[in-house]
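Scroll down for the structure; my scribbles are underneath it.
Here we show just some of the chains, and they stay where they sit in the whole.
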Amino acid sequence: MRQAQREITLKTTGTGLYEFSRDAHALVASAEIEMGQLTAYCRHTSASLVIQENADPDVQRDLVAFFRRLVPDGDPLFVHTMEGPDDMPAHVKSALTQTSIVIPVTHGKLALGTWQGLYLFEHRHAAHARKIVLHVIGA
Amino acid sequence: MRQAQREITLKTTGTGLYEFSRDAHALVASAEIEMGQLTAYCRHTSASLVIQENADPDVQRDLVAFFRRLVPDGDPLFVHTMEGPDDMPAHVKSALTQTSIVIPVTHGKLALGTWQGLYLFEHRHAAHARKIVLHVIGA
């Protein structure tokens, strides 16, 4: 049984999805794991992770639009506003999506479906440097 | 340390929850793992995974009803409509639930609570064949 780990940094430029499937594939390949599992973990509470369709870019646009309408900026419900009108909505959107995702490794490859990509979901408007830890274990 | 993996296919016949706890239990038993963890992974972006109550079927009915109201078919907000009025809502519902779930294995059994079942959540109306990868690691 072997394992490997890497922290990557994604530079975001506003709300949206940022794919990092390639980094996950690369770690699995370099660790030479045939069967096992990869964990992706987001070290933030105002950005999160999602698996989404990687074919039509409109899917990403629509996903962002839905979450913006569901959790609007500047909602008077929120008390935690000192970091800006998009901060508490970012925490809520993170809770509604995922902080960690685990993907099996089969025959040396991530078991992502044909149309699946692995994305960071940035919820803040300003640019950020987001840290994701990738961990793979198997044999 | 040992591991085992299996891909199962669930044939869905419309929106709803489809239990596959039995398949997960079977993999743990056949791998003869006493302590460890099982990962369930859904290889689609218009279906997802949830742990839910396995006692009263009304819970499943109500869960489906809530998500249908929260993310309605044919919402004019959506641009990605070429695959039908229930396609983009299916992507959103997948993002709101889970693509992967990890369950510890304790004394040779999944640590599911008394009322917990492991379900595929089908978000499309048409029949589909959904692939789920089960992976167990432990000793």
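All chains are identified by letter, namely A and B, in their written order; residue positions are counted from 1 within each chain.
Definition applied: contacts are C-beta pairs under 8 Å (C-beta built on N, C-alpha and C of every residue); 3 or more make two chains touch, one makes a residue touch a chain.
Treat the numbers as computed from the prediction; the structure is a model and nothing was measured.
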Given 2 placed chains, full-complex copy number: 3
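As a convention for this text, only the chains that are shown with their structure count from here on.
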Touching residues (chain side chain B, partner chain A) in the complex: 1, 3, 5, 7, 39, 41, 43-45, 70-71, 77-80, 82, 88, 91-92, 94-96, 98-100, 102, 131, 133, 135, 137
Residues of chain A that touch chain B when the two form their complex: 1, 35-37, 50-53, 56, 58-59, 61-63, 65-66, 69-70, 96-98, 101-104, 106, 111-113, 115-116, 137-139
